[in-house]
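Up next, subunit A:
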Amino acid sequence: MKYSYYPGCTLRTKAKDLDVYARASAAALGIELIEVEDWQCCGGVYPLGSDEIATKLSSVRALNAAKEKGQDLVTMCSACHHVIKRVNDDMKNVEDIRTRANNYMELEEPYAGETEVLHFLEVLRDRVGFDELKKRVKNPLKGKKIGAYYGCLLLRPSKLLSFDDPENPKIIEDFIRAIGAEPVIYPYRNECCGGYISLKEKDMSKNMCEKIMASAEGFGAEMLTTACPLCLYNLNKSTGAKLPVVYFTELLAEALGVKDEVKEEVQK
Partner candidate 1 sequence: MSSQKKQAELIKEISGVNPLKCMKCGKCSATCPSYNEMDIKPHQFVSYVINEDIESLVNSKSLWKCLSCFACVERCPRDVKPGKLIDAARQVVVRQKDQNYLLADEIPELIDPDLPQQLLVSAFRRYRR
Partner candidate 2 sequence: MQAIINRAKELLADGTVARVLGWKAGDLPYNPEPAYFETEEELKDFVYNGFCGANLSKYMIEASKLEGKTMVCLKPCDTYSFNQLLKEHRVDRDKAYIVGVGCKGKLDIERIKKQGIKGIESIEGAEISDEAETLKIQTIYGEKTLPYADAMLERCHVCKGKEHMVFDEQIGESKETKDAERFDEVAKIEAMSPEEKFAFFQSELSKCIRCNACRNACPACSCRKCVFDSNKFDSSQKANADSFEEKMFHIIRAFHVAGRCTDCGECSRVCPQGIPLHLFNRKFIKDIDELYGEYQAGEDTDSKAPLTNYTFEDAEPSIVGKRG
Partner candidate 3 sequence: MPLENKEFKPKIVAFCCNWCSYAGADLAGSSRLTYPADVKIIRVPCSCRVNPMFILRAFEKGADGVIMCGCHPGDCHYSTGNYYARRRMTLLFSMLDYIGVENGRTRVEWVSAAEGVKFSDTMNSFVEKIYSLGENVRLGDLRCKQ
């Protein structure tokens, strides 16, 4: 299985662990993640203005690069996934945006949303299969009670992202089960952590994360897992309950028995 891979800016710096563990796990599962050459930052948030083009182009470049290779595009960070998937939908279905973006890009063959965008979790669920993953697990994380934290970006708007049920998702829970741990379902797992608000309104974000933490803890979670560097950052700033928060790829690497091999790389 070969995929084009879009890591995104944060995975190069503060969220190296998300990236490094993902690559190690992918390799262990026989998935080849080929980094898109010269990718540029997606911008972090999807530009909502229907009249904005320039801010969508970095996504289009990555999408087109994958198309030229005939590969699906895999994302790891929730924000990148959200932005790229939605831009791809625009390119496929919004004629005006497609025309104008292609005018900017001056490609040999216009890009019209041909690439399929997959979050790595979707690759695990739909391509590898959680049953298969379960078989590949070497160190089942037995007894660990893990709460999945989805946040907003992977789930909403559900019509476009079609990732999972936006109100009662289960992909990460199924993932947790596959790696041998016990998922803890709590109602705040799809509530917002505050997102970018935490830059200027730290208290707002803290409040929200406290609710999330409290809810997860109340239902018996011992740790949280997420796919988003910003969620992880915000949750770690929570002043209330302090559950450890880790990327899902770290759990995966651990279960697959490849964590130690790359530990150093993370700390570099």
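The candidates were selected such that all candidates are chains of the complex that A comes from, given by their letters.
In this text, a residue touches a chain if its C-beta (ideal position, glycine included) is under 8 Å from a C-beta of that chain, and two chains touch if they have at least 3 such contacts; residues count from 1.
Please read these numbers as outputs of a predicted model, since none were measured by experiment.
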{"item": "Touching candidate for subunit A, same complex, options 1, 2 or 3", "value": "1"}
{"item": "For the subunit A and candidate 1 complex, residues of the former touching the latter", "value": "8-10, 13-15, 41, 43-45, 47-51, 55, 77, 79, 152, 155-158, 166-167, 191-192, 194-201, 204, 208, 229-230, 232-233, 236"}
